[in-house]
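Up next, subunit A:
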Amino acid sequence: MPRAPELNDIVAKYPPGKPRALLHLLQDIQTAQGYLSREAIGAAAQHLGVTETRAFQIATFYKAFHLTPRGRQTLRICTGTSCHIRGAMVLADEVRKTLGAGPGATTADGAFSIELVNCVGACALAPVLLVDGEMLGNVHPGTVARRLKRAGEAP
Partner candidate 1 sequence: MKLTSVDMLAQRRETLVQRTAALAREVRVCAGTACVAAGAGKLSDAIQREAAAQGLVLAVDGDAADVEATVRLVNTGCQGLCQAGPLVRVLPQDAFYCGVRPKQAARLVSEALQNNAVIADWCAVSPQGQRYATRAEVPFYRHQQPIALEGCGAVAPESLDDYIAHGGFAALVRALEMSPEDIVQTVEDAGLRGRGGGGFSTGRKWRIAASASASERYVICNGDEGDPGAFMDCAIMEGDPFRIIEGMTIAARAIGAQQGFIYVRHEYPKAVARLDKAIVACREAGLLGAGILGAGFDFDVEIARGGGAFVCGESTALMRSIEGLVGEPRANYVRSVQEGLYGQPTVLNNVETFACVPAIIARGAAWFAATGTPGSPGTKAFCLVGKVAHTGLIEVPMGTTLRQVIFDIGGGVLDGRPFKAVQTGGPSGGCLGEAQLDLPVDFDALTAAGSMMGSGGMIVMDDRTCMVDVAHYYLSFLQSESCGRCVPCREGVAQFCHLLDTMRRGTAKPGDLDRAIRLAQDIAQASLCGLGKSAPNPFLSAVTHFRAEFEAHINDRTCSAGVCRDLTVFAIDAQNCTGCGLCAPACPADAIAGAPKQVHVIDAQKCTGCGACRTVCRDDAVRALPRNLPCN
Partner candidate 2 sequence: MRSPTPMLIIDWRKCIGCRTCELACAMAKGSPEKLGRPRIAIHRPDDAPIPMTCLQCLEAACVKICPVGALSRHPETGAVVLDENRCIHCQSCVAACPFGHISWAEESRTPLKCDLCDGQPACAKFCPTGALTYK
């Protein structure tokens, strides 16, 4: 299992017994592993000297964290106000139709995890989709499939 040493490496970057670092450490773990496993939350809590109860509470309070494994790519549908009034929810429907999975779900083939996110700060390009951080602006329902296909092919 390559995961275990990796987890230890991330945890070891933080000085032990410093509870303030919990949010940062969990973010680093998620960046490396894509989600927070029970084992990872436990390791983070133990290292920083906080209870598992609090670590789990933090992991469920902040939306940045995922507690289940993610798809290979993350498709984010921005639901900022600008995107909303320019049709973000229509896009969400179109994504569901195209990929067979809607917000909060991962496609059956594990290619995409789909999420709705609060404003990503690209309001001028609304509505916006993000595929693994690559921003697709001014997406209209007719082109969702094509643009997702192209983004999916990107290395």
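Things to note:
Note that in this section a residue touches a chain if its C-beta (ideal position, glycine included) is under 8 Å from a C-beta of that chain, and two chains touch if they have at least 3 such contacts; residues count from 1.
If you want to know what made the cut, all candidates are chains of the complex that A comes from, given by their letters.
Just so it is clear, the structure is predicted and the values come from calculations on it, not from any experiment.
Here subunit A touches just one chain among 1 or 2 in this complex, the one numbered 1. Residues 19-24, 26-27, 48, 50, 54, 57-58, 61-65, 79-82, 84-87, 89-90, 93-94, 97, 117-126, 128, 133, 135-137, 140-142 of subunit A touch candidate 1 in their complex.
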